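Structure first, commentary second.
With one protein chain removed, the remaining protein chains of the complex are shown where they sit.
To keep things simple, chains are lettered A, B, C, D, E, F and G as they appear, and every chain counts its residues starting from 1.
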């Protein structure tokens, strides 16, 4: 591909092909993308790459598994600055519930197929997230970093529409 | 309950208890709540009731199953006015995919346990929604009208925060 | 194979081997074969190829996913001309329900294994189709384009039998 | 209900309410409805009742389980007179495969929730039918006698349309 | 292996290694091994090979699928001569129920992983057999031709023990 | 029932109705029926009652769970006298594997729905038994004491047939 | 029961019957029992009651769900004093992973059947706990508070054995 389109750039972690210079105009608001293990990085980076193409500002918060809460808690103020959160987790998929308790922004949970045995190819993490006892959590398909990013962008795009209307009115 | 708290009002369809006069301040933006069959009404009304308590404006779009597209298509302009959509569906759960193709607002899909046989208590509808090929769809637990409403309110609340910030800046 | 039987022709999309000149006599009636994504094409073409060998007339209606209703609605009159419909869909498998609402011909739904994560190898699409709230929908096994075609041909063959009887009687 | 609508008649086995005098005009062709055990009778009768309301002629072939082939084989000529077959079976759900081998009419298989233990509420019978190695078999949801009847009626209705066209042309 | 043990013989269909000259003494009684499709042959031959090593007499009854009853019915007298039956079937796994209706010998059903889609790697056939409405059917694990043969041999061995005892007493 | 047929006797544990004086002629051979917990007793007694009606001699070996091996081991010589074994177990269903290691008689395993949580209504015990690493084990449906007894009787009946033939020849 | 054994006391939450004065001698070491929601209380209290009967010292740490981390973190020093932990959780079952990160004592996770929809009767929580990415977590059956307590007591009992041996040696 890179030979055909000179501006194309392949990103190995997210397995996305970026085409420079074709990005939509900037969206207001900040999207935080969190993940715990290195196994979840490709899905998290797929979300980040998609968001950047769609013109969103992204804050990466990686290596924050629930078994080491202090690392997550250190990002508390960063979390509060985010207008939307995307939380990527495989294995037991517990991270979204914990993060949702630290913020009141809408949180999109992305289960990954990372795991073995009773992880059932991501179904365990998916069920965990659907059963989250925290408010403001919704879920997309296993490994669907793209879908989470598209949903987050839809939120920001709408926020900008409302903002423009209200800026018109109040401005 | 009604005897103890005079302002309490029990709603039979949504099975919610409303306490009048305790609502949060109004949120900007409109939430559309859609459902197809009458069996899905209690979950849809649970979402509506929760949204009203949280101060959101709600537009009900009921009786719009995918097997009768003309009824849904008649609401196209109403759909476009909504800033967030909650789509409640049991059985095959196909409504969210179809609605998501008619709007670019974030859409929260709520599977219900309505159905029999291979509906597996709502799991069929849940899987349909997780596999939606449309962009901007996220899913909550089966029959979780409350969770969908809480997520929609989180979106609106954040929009209002951004709006205020940007109104400050640009205003 | 092609070396042995000179009239054999291998079709790459459907993965079928056609042997020219061995077709049954023409059947009256038209079979519409629909699918949405390119991933579903091999199964759709397997159905088309099988139908052609069995002597049926086929109308292909491809690239008509539920997330872009206008493309499907453009085929409404073609749909109404079909005596039997075969609708092939992976992922969420919502297409048969929507199509069944636009026609009253018998509709054979074919789930495909196209998808990932919670598509569970086609089980999600299969469940969607079994739970279809639309009338006149029956389902065959995952990826079973051949079975759908055989069923459609059985319908046409019987129609021709009845026709002959009634032509005899009324003719 | 019976008190309100004088022509209403409740059928205990099928659990349907018939309203006399509102039937559609007669459809050409014969539908055979088969079932094995007495436990499957309500679903079979739901199909029969629905077909009669829709104007179809029905032939009941009951008590023909696969473990007693001679009873089924005695109906071979009746089976061949049918233009569509509806085969209702719970437990292992093997009847449709066996019947499909005795006829070339399109066969609609209806799994029922009759059974216990590993019948998993009808899922075992459903899987059996979806995996049928016989040609011309399609499946509807568990216990969905109505859906099978609606599908059979759609076949007959279309046959009548074709017949009329061809009668016009050839007649 | 064949180089080391000169009497070893590898059988391609059953994937068993036979060592000639090490067979146990002959068992009284006849075991019938049935299967329908060619895909099930390796499992059937695994059973046959194991039985022969254990000293049992075996009658192969192949290519007798339920969708072509006449082929099976032609073997009725052979079936009645068998003291134990092993019935191997994939896909919908209906063959054991039908065979059990034609004989009163104990019948060991062996589901195979032959199939696709909703066959779920043999689970569909397994469930069919567990739910068999016919008497005298027991089931072993998917593809477990060896286990079925070991069970059949245990039956014959016990029969021979009883026979010896009773021959002693009555002889 | 008891009022109508004076010889009828209802057994509370097995929930069977016995009609005295209608038993088939005695079968040679002994069937051992084992179970562990009191919860499994109804299924075990259903098997015992069915066997007695069919004319088989039965040895009850109850209260022999795998967690207390000494109780089971005390019955070793009784086990060896049995020509067929029926082993009934719920929960983890491990008893058949252990018993099969102590005897070479054919063993019919009956999973029961006794248990809670991850026993999944007997599916856990069913899977355990199907995966038994011991030789000579076959399985019937969950709670199917009747089916196990019918299978055991089929073994004995066949043994008696062979015996008669061989007694004729050698006697 | 209370009428027969005067020292019997029925506890409503745990649904256990305690018989005073029959307790085993005190075990060294402290068991922490944690749970989040009020729905999980019966299972937690079943564990507590069982532990007390077995002579263990128990510390209750209730109302510490993962969506409100501050409440859990307030118990950090208590957690560190415990020699064994029992963590009871329904819904998404994320609590054990989080707690295991705050201590290095062995942690027994107990999933409960509390939840709805995709909680699948406790299977979701069970899978979450089996997939825990934290070290030192083992799992018992759904709702099995008794089993968790028995396991914790086995740990303490063994600790006391070792202690006695080593006190003998070093003392």
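Please note the rule applied: contacts are C-beta pairs under 8 Å (C-beta built on N, C-alpha and C of every residue); 3 or more make two chains touch, one makes a residue touch a chain.
Computed from a predicted model, the values in this text were never measured in an experiment.
The missing chain lies against chain G, touching residues 28-29, 83-84, 104-108, 126, 130-131, 135-142, 147-148, 150-151, 154-155, 157-159, 161-163, 166-167, 170-171. Mapped onto chain F, contacts with the missing chain fall at residues 36-37, 65-69, 73, 91-94, 97-98, 100-102, 115, 117-120, 123-125, 127-135. Interface residues of chain A facing the missing partner chain: 116-119.
Everything below uses one rule, namely that only the chains that are shown with their structure count from here on.
With F-G and E-F as the two chain pairs, more C-beta contacts join E-F.
Centroids built from CA atoms put chain D at 50 Å from chain A.
Here the spacing of chain D and chain G, counted between their Cα centres, is 55 Å. Chain D has its Cα centroid 39 Å from the Cα centroid of chain B.
Chain D has residues 117-119, 123, 126, 130-131, 135, 141-142 in contact with two or more other chains.
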